[in-house]
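A single protein chain has been omitted from the complex, and every remaining protein chain is retained in its original position.
Chain IDs A and B follow the sequence of writing; residue 1 opens each chain.
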Amino acid sequence: MFSSAAIQEIEDIRTKYPNARAALLPAIYVAQREFGWLSPEAYEAVADLLNVPKATVRGVATFYAMYKQKPMGRHLIQLCTNVSCMILGAERLVDFLKSAYGVEPGGVSPDGRFSLVIMECIGACGTAPAMLVNDDFHENLTEKNLQEILEKYK
Amino acid sequence: MITVTINDREIKLEKAMTVLEAARSAGIKIPTLCYHEQLERYGGCRLCLVEVEKMPRLQTACTLMITDGMVVRTETEQIADVRRGILEFLLINHPLDCPYCDKAGECDLQDLVEKYGPGKGRFKEKKRKVPESLQDPVIVRNMERCVMCTRCVRMCEGPQGASAIAVISRGGHSHIEPFSGGRFDCEYCGNCVSVCPVGAIMSRLHRHSYRPWQVKEQHETVCPYCGVGCTVVAQVRDDVIKRVIPKLGSAVNNGMLCSRGRFGYEFVGDKDRLTVPLIRQNGALAEATWEEAITLVAKKLGEIKSAAGSESIAGIASPRCTNEDNYVFQKFMRAVIGSNNIDTTARTGYAGAQSFIENIFGQGSTANIISGLANSDTVMVIGGDPTTVNPILGLQIRACARRGGNILTIGDFAGLSKFGPTKLLPGKYTETVVLEAIVTALREKKGLSGSNGPLETRIKDISVAVADATAKCGVPEKQLSAFVDLLAGAATFSLVIGKEVVQSTGGSYKLLLLAAINYLANGRIYMLTEKANEQGALDMGCAPDLLPGYRPVAFPEFAKKYGAHWHAEISEKPGLNLFAMIEAAEKGSLKALYVMGENAVCNIPNSGRVEKALKNIDFLVVQDIFLTETAKLADVVLPALSWAEKEGTFTNMERRIQRVRKSVQREGMEDWKIVAEIAKNMGYGMEYASSEGVFHEIARVSPLYRDLTYEDIAKGENIYPYKGEPLRDVKEDIQVDTASAAVSAGKLYLKIERPLFHSGTLSTRAASLRNIYPQAVARISSATAKALSLTEGDVVNVRTKAGSLSLFIAIEKNGDSSAVEISNNFESKGAFRLADYTLDQVTKAPCIDAVEISIEKVIA
Partner (left out) sequence: METVLLKNIENPNSADITEYKKVGGYRSIDKALGMEPQQIIDEVKRAGLRGRGGAGFPVAMKWTFASADPKFPKYLLCNADEGEPGTFKDRPILEKNPHLLIEGMVISGHALKAEYGYIYLRGEYPAAKHILNAAIKQAYDSNLLGENILGKGITFHLAVHQGAGAYICGEETALIESLEGDKGQPRIKPPFPVNVGVFSKPTVVNNVETLSNLPYIIEVGGEAYAKIGTPDCPGPKIFCVSGHVEKPGVYELPMGTKLKDIIYTHCGGIKNGKKLKAVIPGGISTPVLPPEKIDCAMDFVNMPKNGSMLGSGAVIVMDETVCLVKVCHRALKFFEHESCGKCTPCREGTGWLRSILGRIESGEGADGDIETLLAVSANMLGKTFCPLGDGAASVVQNFIKHFRPEFEEHIKAKKCVVNG
């Protein structure tokens, strides 16, 4: 069940479009935030609110890589390993994250602090390697400054 | 005229279409996989790529529209290469399951690879692995075989409109599954099974039990369940129905089926089928021979007729039996027994409502083609969810919505909720005032044309202002006015009326108001019809006051005329209807009752009362295919052949006569044959060589079916008004019953659930339908559950004046908080056990909307 604040948020979003269905992608983001991830309950809440069949909601949501189909850590690391980042050492950073925090691509660290998702180019190729942590961009990464950056995310 | 050249052949087309359709019209084959004529074009499989002059890339024939002068090639070396390549792609992850897969022999992929595909594979990588899914009771998924044609999803989202399955994820990770990932929990129409080209989605009912080439016979017949009368094809091996499939292009359902039609056939071969007659001896039913049973029935009926008179004997025919069965039965009652005490359970709603409407608009005014609903611009629904009672009719309403039509409902119908309905939700018992307000406003907007005097007389003074209606029913003024505006603006209006209206207090008055709305909006009426041959039973004269073809018995000229046909004297005295029979049995004036094909105890309210009444009868004969609750009370039980084992005809709610065809050979006699044997034993000759012979007589005797033959029916000359003109018999004065009921605060009321997966009690004998919906439950809203501290899985006792039942509860999120909804399909746990009633004075239908019900938790 959505909180009334979330319902209001989605209703406000809905006014930007001529029909309720177009609000589906933004509504799924709200559900992801409210429920932590897109559980069956989250899907049903969106389906009921926008009057879209729940199988359809799940089908649409699972199409997109940034909607989370399982519980996440407290902080989401989205690290790019596409070509520009790869040739500038992004893969070493993936290994580093595994050894330093115990988090693997697609997984959550044992202490629940970080989850790691590998990205397909986040538009920071000129300052590669780069990552997003939650909504923050971090560029020109090295093993050293990576550790410093992640310190801030408790 | 559009001229295209395909493979150097010039083809002229009159209308716009795709290259694929143009090619097909000329007999040119282009391979396809994702294309299906009932579905929106997709262009995904790429098998239909063809060369089009002046276009740089190959084009998919299924998506490209033809233009004048287009030149197309479909058979070049490059195209052959492309087809090989596409099929190679489809095979790289496809398991080599052919020897084991149920689809082998009718698999599109097999056929395509055999014709166009590569001889060898070059794929050396790891194949995708997906485990088989047996979590669903009727549908099995082997998704490794899936070729992502998405026909199943497009069928479910499109023509079916249920949106129960979806493609999850994307790219090579795409997989199709229902929301839960396991059980479908859907409408179980199985239309996804119909369109799957490979063995990915299949029915469990015939799993691993035969190969398509072993099916030596298949028979086109009519579904035995509801009044839509879908064409179904029964595929048979060794006298067992292996599978029932639809037929693309068939009348009425055009290749679509519902859960009952598709998965409900297993009752035919069920081990509990009656095989030998039973005679009660020393209080218990014991096996007997046909000779013993027939002789006994003939003897007893003869004795009772002599001793107590013809009028002490009654007969109940069946809306599940064929026209031939019903005709012979009423002839037996009239010509042999000499009584007009004949009726069917159509009396519980369909009969009275239809004659009421036809009184106003003429015979055949409810005989409207079901597919026409999809072409309406406005459809109004009241009194029942069409998607559960007559599912294929419900699909037409969904199609109407998809095409931009307006769906208006009075009430909340789950099956239409995703189709943008404009809903009015009046408080309990205030429907009438809402209808009055609508009639008032609509009449003021549109005026009276003068073409139906009696109706106009009745409605010209109805005057309820919207504001007053709002005050009484709780529907906001704006909503009510908007609803009326939509009705007023309708160009092609259809009105769908369900049983709840007919079985409610003041039902006939509501029917008048609905007739008025239909009249003012210039529409046509559809009445939801629960059983396959309700219409036919009435056509055959299974009514106490009507002879076959709706001639009244009370008119001497008709009694004489039919008497001449039947070489007997026909009584002119109208007989007892269904409810009067029960009363007479209670009183003791009814001494004998012959029940054919009907589970009277379960299908007539109030079950406890009916049971008691039947026990009071001296001689009860029950003819059926199972030992039902009613049969268990009989003195003689006669086993009949089922719907799949005989020839005959059904007449559906469109008044379309269709052929029921024998699929399975079984020892025994058709219902009409058993009746004929009894007649013979009573000294009255009924010699019919076959069902067709019976139909010949019907065509001679009934003015309605005059001169029709089985060939006519097969040819399609079976649409009302058949070969003649309908009777127009509009009475001067329209009677109504204006009884009303009032809510007692804080009380709960009984509501009858009409589920999608069951129809009467017959469907509970079909194992797979039972697997989908296994037992009766008491459905309550989450508010009611909270108030009574009930949680899912609790057992409760529900109690009314008529009786009590012990049931599991089911909590419905958006349920009606004033009701406890219970189905009437499970024999010992039917809602009619709880339903006492009053009769509508005009339609004679039972009003069961005012049954107070209490509910309390059973502490284990």
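The working rule: contacts are C-beta pairs under 8 Å (C-beta built on N, C-alpha and C of every residue); 3 or more make two chains touch, one makes a residue touch a chain.
All of these numbers come straight from a predicted model, not from anything done at the bench.
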Touching the absent chain when the full complex is considered, from B:I28, B:V138 or B:V167: B:V167
Residues of subunit A in contact with the chain not shown: 16, 18-19, 21-26, 28-29, 52, 59-60, 63-67, 78, 81-84, 86-88, 119-128, 132, 135-137
For subunit B, the residues touching the chain missing from this view: 41-47, 49, 57-58, 63, 65, 82, 85-86, 88-90, 92-93, 122-126, 147-148, 167, 169-174
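Definition applied: only the chains that are shown with their structure count from here on.
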Mean-CA-position distance for subunit B and subunit A (Å): 48
In the complex with subunit A, residue positions of subunit B that touch it: 153, 157, 162-170, 178-180, 417-418
Contact set on subunit A toward subunit B in their complex: 40, 43, 51-56, 58-60, 62-63
